[in-house]
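The structure appears below as structure tokens.
Left out: one protein chain. Kept in place: all the others.
Moving on to subunit A:
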């Protein structure tokens, strides 16, 4: 633990001793970043403008006020002719070799330059697209999560209605069940009472029949033969009287 203290303090004291400034500079060659917190300046999108592939445009702009448009070309031609005529540059076999390799280089750049540049741009664009995709997918998933949350909140509002409906359902079921059971009880009781009533009816009827039979039997047995003859004679005289009256009615 104290070793960390030593390291930290040694770091802080690096610049303060007599050799301090020199010690600080020793490790500077190993630094990979500029060691400052200032914001990074943006890179220029394209390189500097050049004319004919190698000559910077700034030269033409520099010479334009004094020598016009043809100035730099005259300068170039003059320089070349000077070097040739004074034999500062001698034309030898290397000139041919230079022309050859120059032709190869120019052909290569003209033909493959744009495609190589497009390839490099595509590499960078793929990198950016990947990061963008991550960001986009994160955003869509988060918005989706917000939507789902809102829906859940709406659902919570309707929850009490749901509970009321369920409660009503259950109450109805209980009520129905209760009524069924009461009905059943009533029916059962009625059946028992009906049975008792039927039983009583049966008993009374039997008693009545029995009495009627006994009375009939007694009456029939009490009718003597004398009484029977008398009653039959009476009936015949009654019938004769009736027949006479009826005949009289018809004649009238």
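As a working rule, a contact is a pair of C-beta atoms (placed from the backbone, for glycine too) under 8 Å apart; a residue touches a chain by one contact, two chains touch by 3 or more; residues count from 1.
The criterion applied here is as follows: contacts and distances are computed from a predicted model.
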Could you tell me which of "Proteasome subunit beta", "Glycosylphosphatidylinositol anchor attachment 1 protein", "DDB1- and CUL4-associated factor 13" or "ATP synthase subunit a" is the UniProt name of the chain missing from the displayed complex? "ATP synthase subunit a"
Touch assignment to the omitted chain, from A:110, A:127 or A:155, lands on A:127
Of A:38, A:92, A:224 or A:237, which sits in contact with the chain we cannot see? A:92
Using the document's contact rule, name the residues of subunit A that touch the chain not shown here. 32-33, 40, 43, 47, 90-98, 100-101, 103-104, 116-117, 119-121, 123-124, 127-128
